[in-house]
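For this depiction, one protein chain was excluded, whereas all remaining protein chains were kept in their positions.
Going by the order they are written in, the chains are A, B and C; count residues from 1 in each one.
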Amino acid sequence: MELLTLTAQFEWILGKSNYWASTVLLLIGLHAMISKNNLIKKLIGMSIFQTGIILFYVSAGAKHGAQIPIVHYGHDSHESHDKAAHAAEHAADAGQQVAEAAAPAANHAANHAADATHTLGETLYVNPLPHVLMLTAIVVGVATLGLALAMVQKVYAAYGSIEEDEVLDAIADSTADSTVDSTVDRTVKGTPEA
Amino acid sequence: MMDQMPTILMLAPFIGAVGLSLLAWRRPAAAMPVVFGALAITVLAAVLTLREVLANGTITYLLSGWDRLPERAAGMAVGIEYKIDAFNALVLVLIPAIALINALYLRTRLAVECAGKEILYAILYLLLVVGLCGMVITNDAFNLYVLLEISSLTSYALIGIGRRRAAHATFNYIMTGTIGASFFLLGVGYLYIQVGTLNIGDIHEALMASSELRELASIKVAAMMIMAGLWLKMGLFPLHGWLPNAYRYAPTATGSLMAPLVTKVMVVVMLRMMVSLFGLDYLFAELNWRPVIVGIACVAILAGSFFALAQRDIRGMLCFLIVAEVGYMVGGAWLGNEAGITGAAYHVLSDACMTFCLFLAVAAIILRTGEHRLSAFRGAFRKMPVAMAAFTVGALSMVGLPPTCGFFSKWYLLIGGVEAGQWHYVACLLISSLVNAVLFFRIFEIALMKVEVEESGSFDVDALPEDPEDRWERVPVGTIVAMIVAATAVLTIGLLNRPIASFIATWIGQAVEVAP
Amino acid sequence: MIWQLDLILLIFLVITALISLRVRDLLGASMVFGIYSFLICLLWAGMGAVDVAFTEAAVGAGVSTVILVATVYHTRRVTGGHKRASGMKVLSLLLMLVLGGVLLHASGDFPALGDPTSPANDHPVAQYYIEGSYQDTKVPNLVTSVLADYRGYDTLFETVVVFVAGIGILAVIGVPTARMRREEVCGDTAQFGEDSDLIILQTCRLVVPVLQLFALYVIAHGHHSPGGGFQGGVLFGASYILLALSGGLREALRRLSESMSFRLAACGIVIYAGFGLLCMALGSSFLDYAILDSILPGGVAMARSHSMLIVEAGVGFTVTTILFVIYANLATRGKLEGGL
Partner (left out) sequence: MSLFFDILAGSLMAAGLIFFVGTVTGMLRFPDFYTRMHAGGKGDTLSTILILLGAAVHVSEDFFHDPIHQWGVLLVMVKILGIAAFLMLTSPTSTHALMRAGFEDAHETDETVVDKDQDGPSLEELQSRTWEERS
């Protein structure tokens, strides 16, 4: 009895582990973004922060005992019976490993093996939608990283440092030196409108 | 043709931008004509869409042709769709219109401020408009994130293209913007894991249908993350750190495009999330965050106003006024009654116009005097009558004096505050208006004063050089036209207060009615 | 999904994340971040997200690391300690505690990991993608069909994000005058890799064509296996980056100049959006490939399948060229001279 509750607890933890890990990664990244002094470290933090979110989404679409979301080539609708049997087998496999979570699915699949089309989606393939979303998120992430790195190079060119406190000091110095607004630069004031 | 208008609206600036990159890589002269042409088509399409919405009600446009069929995923949306209701349609006209008018000003500045990068600037400018319109038009939560990132990336680049000082401001903006967008994405993820769809309408129906779902902590956290993300992007007070420097050090044409549009579109997105995604019933009957958020908004209003008062830099002052205005709108939206939300939605329109008006006038004045402090206004009424007229209209609207639109939107906000019994919000609104009055009348005083008595001795405006070759050159015609149009818009939106308010009220009514 | 492997990977992920943030040497930090990306890529492959894993391997571990290293090379390699008062750190830690508490509280009512009956997996839309999309599009890779057809509008703007990043980087750090000069200089004939190491040069000569062929395979075979426009595009872009690293940036630019890159990138988007417009011109809504069966062979489903292939090729164009431009600009501080 005690053993059973222990297994149940363990499974509960396993069922949450990815979400917890994604939260931890997210917090590590966010903390680095806020508190690191070095701009490149901030950006590494940013990437870690984003992967935390991606991990969350991908975990949301995971399924025990399911295959990668590619329909096997050459199988057609008349073979779907075969597929459902496959699915039941897979689910049963998974059921042995993580009994509680996948067992209903296995039963479900086995019961409806004849009525194939409705059980296919549930067990055979992983949910593809989060994958699609996260492809986009990864690409957006690298685009932001590229632009931010360009900004870091520009900051370095302007102030000779990529440590935030040094940059802020340099900015304070430069504004103390000149009362001229830096947005209205010299070329603007010098040349009249065409 | 008519039913394709929403797509044409999105694609005109998009094709313009891509076409510039494809055909005009080494022809800077082509930049402005393409910007004007593309934006003009967009405005036209937006106006036609608005007319269509007014005639036939909400438009739904299914991309990739995946209609909702009962046999296909039980009538849920498998593709992405546009949904244009009355308020959206109005904002969709506003965005390209402001961009188009701002392009008149941009034309005179492009070659000076972005020499050698004209084409790049024009591409980014058009794509920013695409991103902003796309956020308003889409009915898919994840698609909203993608377009949010497009508008963010373009705005980072549009600010970062500026001079030295812009670099660090942009870096901060990138950090804040990414956190905001990622929070939004996380909130959408929390909704997705509990509901299973990304379509805003479908999520709303699922939430309405099941009270168990509404009880879940993760849905509450989703609402919290989405709101926090949007507040970061719009610069609500404790999260406003990026805003003043980013708008101040950007190229002037970027400032006058982004200041009126970007924060305001974020408010529109917030309103849409509140009304169409979570539903007002859920937010106000079940969550009851109103006291906290209205409290934050009050602090934002006061802080924005007083920081603005402390600024010596004109553009910095305007940036802090935006922070205060964001407080108005967030507070109004979270008052939770019809008047409050009407006021917030109305204030989106009026604030966009008056901020635009002020930024244009200030840009003209700073350019002509070469000074960025309040002292730039010395004798401005005599020297730059048009710019000062526009400035006055915008300022009066900020203060909230009657025929201008600022008065009417603030009026609705006040009524909302009184009805909701949030007296501290009402008080903050009044104090802020008073501070604005002090702020602007101080400027008018400087501008009207003929003789300046300072440590440098007496100073006569008439003695200033009249030489056109000097820095006192005339303001370009494009800028003058842009300022006149902007000032007219401020007055028009004010005079049309009754139709606009009833329009917004019907929108809220319809949106709430949809909920069972 | 093997939970033992999953757990080990998660633990290592957290460890590498912490290390890459703790290391003082920024080059080391970038490298550890590359390791982090590879680990997370394994995790995703384990969870069945093969396309995501592929993209992460190419983008996260490959391109991100390269551009991080390029920036470290041009700025500073070692970061000092915290001179700033630790007030920010304490504030941030407090914030993290609150946020962590909120998020963990929310995760309490999530469905268990891998539960096939969770709302997200059991929803009619998810079911429909798995059951109906092969009938609709004849594309075995469900991710490709959802990416390029059902959510094709998203993917169009995803491509635009990449494009914006390229334009933005050029706008921010590009040096207009040096750039003009550079284009002229490109005409003269510098010998390929005259100052490079013989072994590296020859290896790259062997590898680059294979890499490019493989990239084309990934794009073309995206319907049947993991891959598609993004992954293939990244690989193709990587082949040019390799060329630039081994034979010099000048040589790579001679083959794919910057203005040509942007033209090709715009071409890619035009192919994508143009296909959508073609659907509109034929009387259906934007990106509705079904209407194209009047001009493409094989019926409605095959018309969708063929259109997706063309659209993915467009994505490939944009990603290839923009990645190379991003690398070229970040590696030379926008001057397009010298390089790493």
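Operating definition for what follows: a residue touches a chain if its C-beta (ideal position, glycine included) is under 8 Å from a C-beta of that chain, and two chains touch if they have at least 3 such contacts.
Owing to the predicted nature of the structure, the values given are computational and were not obtained by experimental measurement.
Note that the undisplayed chain, when the full complex is considered, contacts C.
From the options C:Val210, C:Met260, C:Leu282 or C:Ile295, the residue with contact to the unseen chain in the full assembly is C:Val210. Set against the missing chain, the residues C:Leu18, C:Met88, C:Ile200 or C:Leu278 yield one that touches it, C:Ile200. Residues of chain C in contact with the chain left out of this view: 197, 199-200, 203, 206-207, 210.
Simple rule for what comes next: only the chains that are shown with their structure count from here on.
Comparing chain pairs B-C and A-B by the number of C-beta pairs in contact, the larger count belongs to B-C. In whole angstrom, the spacing between the mean C-alpha positions of chain A and chain C is 14. Averaged Cα coordinates give chain B a centre that lies 31 Å from the centre of chain C.
If you average the Cα atoms of chain A and of chain B, the two centres end up 30 Å apart.
Chain C has residues 103, 107, 110-111, 118, 120-122, 125-129, 151, 154, 158, 161, 164-165, 168-169, 172 in contact with two or more other chains. Chain contacts: chain A has residues 26, 30, 60, 129-130, 136, 140, 143-144, 147, 150-152, 154, 157 touching two or more partner chains.
Within the complex formed with chain C, the chain B residues making contact are 4, 7, 11, 14-15, 18-19, 21-22, 25-26, 61-66, 72-74, 76-80, 114-117, 120-121, 123-124, 127, 130, 134, 140, 142-143, 146-147, 149-150, 153-154, 156-157, 160-161, 170, 190, 192-197, 216-218, 220-222, 224.
For chain A in complex with chain B, the residues that touch the partner chain are 26, 30, 33, 39, 42, 46, 49-50, 53, 56-57, 60, 129-130, 133, 136-137, 140, 143-144, 147-148, 150-152, 154-155, 157-159, 167-168, 171, 174, 181-185, 187-189, 191-194. Within the complex formed with chain A, the residues of chain C that make contact are 1, 3, 6-7, 10, 13-14, 17-18, 20-21, 26, 29-30, 33, 36-37, 40, 43-44, 47-52, 55-56, 59-60, 63-64, 67-68, 70-72, 74-76, 79-80, 82-84, 88-89, 91-93, 95-96, 99-100, 103-104, 107, 110-118, 120-122, 125-131, 134-135, 140-143, 146-147, 151, 154-155, 158, 161-162, 164-165, 168-169, 172-173, 224-226, 230, 326, 329-330, 333-334.
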